[in-house]
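Note that one protein chain of the assembly has been removed; the remaining protein chains are unaltered in position.
Let's look at subunit A:
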Amino acid sequence: MNATQSLVMDADLLTDREQTMERIYARTYPMVRHYVREHGGTEADAKDLFHEAMIMFYEKTVQNQLTLTSSVSTYLMGICKNLWRQEVEKRKRKTELAESHAESVWEEPDLDGESSLALMSFVNQLGETCRSVLVSFYYFGQRLDQIARQRGYQSIRSATVQKFKCLERLRKLVGHLSVDHFKS
C-alpha cells in the first residue's frame, strides 16, 4: 500500500467508519481466525483478539501515529500474532500457577473495571446529543464540520460551542469524584 492509498483509507475510516471497518473485517478476520485456531485458540479468542487489534488500529489512525508500510490486513495480522503469542504465554503461566481464571492481555489496563464503569456512566448521563458529539469528536476523530452536518448545526462555530458546553458538563460530573481514585 502506498502513502496515498493509506491516506484515503484513513479518511474513509474516520468519515465512514462502519462500512470501512466492515470491509477490513471481511477481508482480515478469516485469516486471524485461521491463525488462532491453528495455534490452539477458539473462535471466541479469535474474535476478541481481532477486536482488540482493530481498536488499536483505529486509535492509532485517529492519533495520526500510524504510517503503514504494508496493507491494513497485513498490519492487523501482525498485531494479532503478537497479541496471541502474549496471550498463550500468559495462559501457560496462569496454568502453572494453577489460577482459576485467566485475565486476557486485551483487557483495559489503566483502570479497574469498577472505575471504568463509573467513568463511562458519567458519559451516558450526558444524554444522547452530548454523548454523541463528544465521543464522535474526541474518540472517533470526526471533524466538526461533519458533526455539524450530521446533527443539523448551523455552522462549525455552533458545533464548537456545543462541544465545549457538553465537555464542561462532563467535567462537572466527573469533578465530583475523588481524582486520586482515578490516577492512572
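Quick note on the criterion: a contact is a pair of C-beta atoms (placed from the backbone, for glycine too) under 8 Å apart; a residue touches a chain by one contact, two chains touch by 3 or more; residues count from 1.
Everything that follows uses one rule, which is that contacts and distances are computed from a predicted model.
In the listed set "U32 family peptidase", "Two-component system, chemotaxis family, response regulator CheY", "Thiolase domain-containing protein" or "Anti-sigma factor", the entry agreeing with the UniProt name of the missing subunit chain is "Anti-sigma factor". Of the listed residues A:M31, A:L66, A:V88 or A:L119, the one in contact with the hidden chain in the full complex is A:L119. Touching residues on subunit A toward the chain that is not drawn are 17-18, 21-22, 25-26, 29, 47, 50-51, 54-55, 58, 108, 110-111, 116, 119-120, 122-124, 131, 134-135, 138-140, 161, 164-165, 167-168, 170-172, 174-175, 177, 179, 182, 184.
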